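Every protein chain of the complex appears in place save one, which is left out.
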Amino acid sequence: MLRFFALRLGRALLTIVLVVTFAFVVLRLSGDPALMIMGPEAPPEVIAAFRKAWGLDEPIWIQYFDYFGAIAQGELGRSMRDGRPAIALVAERIPATLALTLPALLIKVGLGIPAGIYAALHRGSAIDRAVMVAAVAGFTVPSFVLALLLVLIFAVQLGWLPSGGQDSWRHAILPIFTLGVGGAAVLARFTRSAMLEILGQHYIRTASAKGVPWRAVVTNHALPNAAIPTVTIVGFMVGSLIAGAVVVESVFSWPGVGRLLVVAVANRDLAVVQCILLLVALTMVTSNLIVDFLYGFLDPRLRTRTGSA
Amino acid sequence: MTAPLVQARGLKKIYVTRRGLFGRLSHVRAVDDVSFEIAKGETLGLVGESGSGKSTTGRLVLGFETVDGGEAKFDGAALPAIGSDAWRAQRARAQMIYQDPLGALDRRLTILQQVREPLDIHSIGDRAGRDQVALELLRSVDLSAEHGRRYPGELSGGQRQRAVLARALATRPDFLVCDEPVSALDVSIQAQVVNLLCDLQAKLSLTMLFISHDLRVVRQVSQRVAVMYLGQIVETGSADDLFAEPLHPYTRALVSASPAPGRRSATRIVLQGDPPNPANRPSGCAFHPRCPNAMPKCRVEQPVVSQPNATRSVACHLYADGEAGRSAA
Partner (left out) sequence: MTQVVISNTEARARKKWRWPALPTSVVIALCWIALMLVLACFSEVIAPYGFTKLDLRNRLAPPLTPGHWLGTDELGRDVLSRLVFSIRVSLLIAFGATIISATIGTTLGFLAAHFRRWVEQIVLMLADFQASMPFLILALSVLAFFGNSLVLLVGLMGLFGWERYARISRGLAISANAQGYAAAIRQLGAKPPRVYFTHILPNIASTLIVSMTLVFPEVILLESGLSFLGLGVQPPMTSLGNMVGYGREYLTRAPWIMLCPAATIVLTTLAISVIGDWLRDKLDPTLK
C-alpha cells in the first residue's frame, strides 16, 4: 500500500516538474524573459535586477534550477498591467472562481451521477433517452454557445436574470447553471455506460439468480464497482475546474481566474499566465492524488500486497 | 561424416523476474545445459510437458533469443546477432512454425500475398514470377489457387497451418523448427498435416526440429527423439528404440500414457507430485519428487549423461555406472 502511494506521489511530482519545465522552455523559446515578464516599459534597473535575480546571464542549466527555486519561493514575477505580484493577482481571484465552480461541481455530481445510474437501470425508458439526448447535447454544444443561449433566453428575452458582472447572487445563477449542466450531461453519459458495462457482467446475473433482491444487487455489487471509473472522471473534472471556467467567466464577465487568464493571454502578461498555469497543474495533480487515495479504499484489489497493478 | 547442420552445446536460458517493485529476484532456468546435434536431412523430435523448455530451446537454436550460456551453431557458424542484416538473411535458411496459425497470419492480406511475402523480403526471383512460385508452394501443401485468394479468417485451422507451412518453405530453407504445429488442430486434421510434413521432409530433404508434447505425432515424424524435463534433456535415442524401450523413468511414464497398438499394454505409470514448475526447481535431479524409482542420491546430485549404447543417452542415476538398462520394478 505504501509502495502504491509512493509511486503515485512520484508521478505527481513528475507531472509538476514537467509543467514547470514546459513553462521554462516556452518562456525561453519566445524571447527575452526579463523583458517579457517585466514588460518593455519597466525601468532598466528593474530589468537588470530581474536578470540578476533569475540568473539570466548564467548557463541554461543553472537557469533551469534557479527557475525551480524561484517558483518554489513564490517569486513568479509581476503583472505587466499594474506591477503587482502575479501571485497576489491570481490569489485574489480564486474565491470568485470557486464561487462558480464549486456549486457547478455539486450540480454536475448531484444531477449527473443519479441521472446516469437511473438511465442505466431503466434502459430504454423515457428518462434514459432524455439522458442520452442531454448527454449528446452536453458534448456537442460548447459552453460559450450554451452560455449565450441562456443569456439570450433569460436575460434578453425574459429579463429575469442579469447577463454579466458580479453584483448580486443573481448574477451567479446563469454561469453556475451553464457550467453545471454541461458537465452533468457528460457525467450522466459516462456513469450510464459504466453502469451498463457492470450490469452486463456475469457476477451481477449470478447474484440476481441467487435470489438477491435487485435493489441489493445494485447497491452492493453494481454501484461500488461503478464508483471507481466515476471517481476518476470526477477527479478529472475537479482538476480542470479552472479550465472549464475560462470560457464561462469570459462570457459573463465574471472576475475570476479564468477571465484573468484570457485577459493576460491577450495582453501577453506572462507572469500571470505562468502563475495560473502552475496553479492549474497543482490543482490537477492534487485531485489526481486524492482520486488515487480513494482508489485505495474503493478497490480492495489494490490493498493486497501481492496484487499486480 | 558431414558436420551436423544444427549444433547445440550446453545451451542455457535464464529468465529473471522480480516480484513487485522491491521484491526478490527469481531466476527461472528455462533451458539448463541442453546439448544435441541434428544432422542434415534428419528430424529430431523434442518431447516434454509445458514448462519443460522445449519451445525456448527451439527459439534459441534459431537465434530468436540470445543464449545465456553455451552456444548454438547453424551450419558450422555461430548465430548472428538478433535483428542484424546477417540474422535477417539467415531467416531464408531457417524458419519456424507455431501452434497458432491464425496468430501468425495477417488477417488483412490474402493467403497468396502472405505466402509470396518471403520472396519479396529476400528478393528471390523476379517480381513478375513470384506469384507463380507462391501458387506452386500452395500446391505443394495441397492448397489450391482458390484458397490463395481467401483471407486467413476464411480458412479452416488445418488449411491455415498448411498456408503457414507454405510460407515458411517459400525461401527453401534448410532447417525448419515446428513448435507444436498440430496441437491446436482436430485429430483428423492433425493426421493430414503430419502426413504432409513427412512428405515434404522427404521431398525437400528438410532438417527439422519437431517440438511437441504428443508422443504419437513425434514418433511419426522424427527419426530421433529427445525428451526434456524442466529445462534439461533426460533421454535421447532413435524414435523406435525410445518408444520400444524407454530408459528414463519419465520417458517410461510418458510412453505408458500414450496408447499404441501392438504394444503389450503394461500398467500405466502415473506420476505423483506436483507438475514441474521452472521457477521452483527441485534440488539434485529435477525429476526426483515424482520419480517412482527415486533413490536418496537423486535428491542431492544431478545425474550426468551416460550412453548405454551408441545411439542412446540418458541422464539418470539408475544408469550412472554405465550398466545398460537396469530394469526397475
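Per-chain numbering from 1; labels A and B assigned in written order.
In the analysis below, a residue touches a chain if its C-beta (ideal position, glycine included) is under 8 Å from a C-beta of that chain, and two chains touch if they have at least 3 such contacts.
This is a predicted model, so every value here is computed, not measured.
**Q** Which one, A:Val151, A:Ile176 or A:Ile198, makes contact with the chain that was left out?
**A** Spelled out, the listed residue whose C-beta touches the missing chain is A:Val151.
**Q** Out of B:Leu155, B:Ala226 or B:Cys316, which touches the unshown chain?
**A** Checking each option in B:Leu155, B:Ala226 or B:Cys316, the one touching the absent chain turns out to be B:Leu155.
**Q** Residues on subunit B that touch the omitted chain in the whole complex?
**A** These residues touch the chain not displayed: 64, 88-92, 95-96, 98, 103-109, 117-118, 121-122, 142-144, 146-147, 149-150, 154-156, 159, 164, 167, 199.
**Q** Pick out the residues on subunit A that sit against the missing chain.
**A** Contacting residues on subunit A, toward the hidden partner: 11, 14-15, 18-19, 22-23, 26-27, 29-30, 36, 136, 139-145, 148-149, 151-152, 156, 193, 197, 239-240, 242-243, 246-247, 250-251, 261-262, 264-266, 268-270, 273-274, 276-277, 280-281, 284-285, 288.
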